[in-house]
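The other protein chains are all here in position, but one chain of the complex has been omitted.
Right after this comes subunit A.
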Amino acid sequence: MTKKEWPLWEIFIRGQHGLNHRHVGSLHAPDAEMAIRNARDVYTRRKEGVSIWAVPSAAITASSPSEKGPMFDPAESKVYRHPTFFDIPDEVGHM
C-alpha cells in the first residue's frame, strides 16, 4: 500500500486585534474543510485568532529567490519613495 500524503495548505489567521490575516504556517489536510479544522487545532489553541483562511499551497505563485537582486535591489536607493518628506498638518491627526 502506498502512503499518499494529504495536500499542503497555507494558513492565514486574523488575530484578536489585527486587521489583516497573517500567514502563520502550513499544514496537511485532505480538503479545505479539514484544513480549517486542523488549523484551528494547530494554530489557534492559545486564542490566537478570530478568523482562519486556508489556501492550497499549490495555488501560491512565489517570486524566485535567485532573482532577488534585480527584483528588489533597485528600490534600495530610492528613499524618496517613502512618504516621509511631507509635513502633515496637526488638524489631519493620525494617518
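Here is the rule we use: a contact is a pair of C-beta atoms (placed from the backbone, for glycine too) under 8 Å apart; a residue touches a chain by one contact, two chains touch by 3 or more; residues count from 1.
The rule is simple: contacts and distances are computed from a predicted model.
Comparing "Phosphate transport system permease protein", "ABC transporter ATP-binding protein", "Sarcosine oxidase subunit alpha" or "Phenylacetic acid degradation protein" against the UniProt entry of the hidden chain yields the protein name "Phenylacetic acid degradation protein". Think of the hidden chain as still there; on subunit A it touches residues 6, 24-25, 27-30, 33-34, 37-38, 41-43, 45-46, 48.
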